[in-house]
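For this view, one protein chain was removed and the others were kept in their places.
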Amino acid sequence: MEFEAVVGMEVHVEINSKSKVFCGCSGNFHAAPNTNVCPVCLGMPGVLPVLNVDMVNKSVAVGLALNCTISRWSKLDRKNYFYPDMAKNYQISQYDLPLCQNGWIDIEVDGQTKRIGITRAHIEEDTARNTHTIGGNQSGVDFNRSGLPLLEIVTEPDIRSAKEALAYLTALKQMLQYLDVSDCNMEEGSLRAEANISVRPVGQEKFGTKTEVKNVASFSGVHKAIEFEIARHIKLINSGGKVVQETRGWDADRGITVPQRLKESAHDYRYFPEPDLVPIVVDEAWEQRIRESLPELPAARRSRMGTQYGLSAYDANVITLSQDTANYYEQVVAAGADAKKAANWLMVELQSLLSAAKQDIRDCRVSPADLAALVGLIESGAINGKMGKDVIAEMFETGKATQDIVNEQGLSQITDTGEIEAIIRQVLADNPAQVEQFRSGKDKVFGFLVGQVMRATQGKANPALLNDLLRRELSRQEN
Amino acid sequence: MSKITKQDVEYVAGLAQLRLDDAAKERLVREMGDILAYMDQLNELDTSNVEPMMHAMEMTNVFRQDVVEPSLPREEALMNAPVHDGEYFIVPRILEGDAS
Partner (left out) sequence: MTTPLYKKTAREIRDAVRSGAVTATAVTEAHLARIAEVDPKVDAFTQIWTDEALAQAAAVDAKVKQGVDPGPMAGVPVGVKELICTRTGKTTCASKILENFRSPYDATIIKKLDAAGAIFLGKVNMDEFAMGSSTERSTLKTTKNPWNLKCVPGGSSGGSAAAISADECAMAIGSDTGGSIRQPAALCGCVGIKPTYGRVSRYGLVAFASSLDQIGPLTKNVEDAALSLNTLCGRDPLDATSADLPVPDFTKALTGDVKGLRVGLPKEYFTEALNAEMREKVEAAVDVFRRGGAEIVPVSLPHTDYAIATYYIICTAEASANLARFDGVRYGYRHPGAKTVEEMYVLSKSEAFGPEVRRRIMLGTYVLSSGYYDAYYLKAQKVRRLIKKDFDDAFEQCDFVMGPTSPIPSFEFGAKTENPLEMYLADIYTISVNLATLPGISIPCGLTASGLPAGLQMIGRPFGEETLLRAAHCYEQTSGITLGEPPIA
């Protein structure tokens, strides 16, 4: 029997507000343990939450970017469960009336576009973190993260493979970064993904029994965990077994999912409206203000830049992957560089330098104007491509201007026709055997002769000009 | 017949993280049963067209601005902790599945 997977994703995103969602503590969770805490985020007796308006603004922005309907009226609820990470033993969240509902995002898989439905996005608060590095049979709890603003984004069960799940996460992360609402650092937990996975025979309407996979700390982990879980389900069913509805954790070290032991009552969350907070009413005017403040979103930018700069779909995709790269590119072109060549230099040379140095393009010492100047010098023939690579490496290292490096190193190409012709004549005279071979039809020898001329000029001869002149000289001598 | 059974009481005690001895369970079956039966009088009222009063105040949109305020000194944050090590609140070792 052939099976298809049915996957829905729940993603928790820590929103990058300066302060926490219900109190004024700093949102910087890197501080020393329990130093960004106050009575509110410690759940002290008598405290009350007050909602951070920045969280509402950013959540609505995400909702709009994900094509959601923004609820005119929504409320917060208490979700009750006990855990040492929970300051109040209830989490303030949104239950039946989330802020954003019924949206979608397009993802790209194997060159095909697919639309993934977004069920909802809602406001909640993050929990504390515990550490097991404390000695003995004990854990330590740090409440710095308690009360950080958290947006939970839930998809429809529209995802059909691990690959699609990965594409969804990539598209979502790109969107969130374009909106500048989160640093989306999965390793640090500011973006966390859970997947609901089931399989069913192809053609069957009804969903199979699902399992929920948690504890995944990287994009590749999500991919592997979903792949593992799909295979596990299929194998179970094929061997006559049954999938048990349960929560499973991803064990990255062993590359498997393992069941998480939970009490029967663990899902009886006893939601009820949070009496300490009043409803959120986002009227049309407020929604419109946020809509107007949205940046150009990835899909729009991709398609605009493709058309405007004549980029291939692939190039447009790569360049718009991050907003910073796209901005950088547009600045290079604005500084006068040829659009196509600028794309190549950015995507190949600069990108490999950045990757090797593990550097962000925002911190790059090669300014867009310098890269544009470099592309210009190559195009004019003032330096050749190989020199260009040396120059960009030098710029990357030192931050010096393009022309300064070219001048300092005497890298300018020989473009003087007479000078090159003289050298060609000398080379031909020194290599009569190769000249003979060329004439008898061995075209490959041409390359050898080019190399000899290049060596004689220490690589400074303009390659196109050299090719031209060498052919002309060879045919002239023949006649 | 009481409105609720001993099993109900045990389930609810589990949710509330309370431990009850048998006598306490029996008493709660009776007391909660009486009170819940009393509460059932609300069913005499037809409320199908009544909006639930979800909030005491009719206000909406009360927010704080995104401004960082001073946090507590750590000594004060920890001063009431039954067990702490000067940095962390210390609890018995947390195992996966302790969420309940």
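As written, the chain order gives the labels A and B, with residue 1 at the start of each chain.
Just so it is clear, a contact is a pair of C-beta atoms (placed from the backbone, for glycine too) under 8 Å apart; a residue touches a chain by one contact, two chains touch by 3 or more.
Given the structure is predicted, the values throughout are model-derived calculations rather than measurements.
Novice: With touch defined as in the header, list the contact partners of the absent chain among those displayed.
Specialist: A, B
Novice: In the full complex, which of A:Asp106, A:Asp268, A:Asp324 or A:Asp404 touches the chain missing from this view?
Specialist: A:Asp268
Novice: For chain B, which residues lie in contact with the unshown chain of the complex?
Specialist: For chain B, the residues touching the absent chain are 4, 8-9, 11-13, 15-20, 28, 31-32, 34-36, 38-43, 45, 47, 50-57, 59, 62, 64, 72, 76-77, 79-83, 89, 91-95, 98, 100.
Novice: With the missing chain put back, which residues of chain A would touch it? List them for me.
Specialist: These residues of chain A touch the chain that is not shown: 39, 42-51, 78, 80, 82, 84, 87-90, 137, 141, 143, 268, 270-272, 275-278.
Rule of thumb we're sticking to: only the chains that are shown with their structure count from here on.
Novice: Per the centroid of Cα atoms for each chain, what is the distance between chain A and chain B, given in Å?
Specialist: The separation of the two C-alpha centroids amounts to 41 Å.
Novice: State the interface residues of chain A toward chain B in the complex, per the touch definition above.
Specialist: Residues of chain A touching chain B: 17-19, 23-27, 32-39, 42, 50-56, 73, 75, 80-85, 130-132, 134, 137-143, 249, 260-263, 265-266, 268, 270, 273, 275, 277-281.
Novice: Taking the touch rule as given, give the residues of chain B at its contact with chain A in the complex, in rising order.
Specialist: Touching chain A: residues 11, 14-15, 17, 54-57, 59-72, 74, 77-78, 83, 85, 87-94, 96-100 of chain B.
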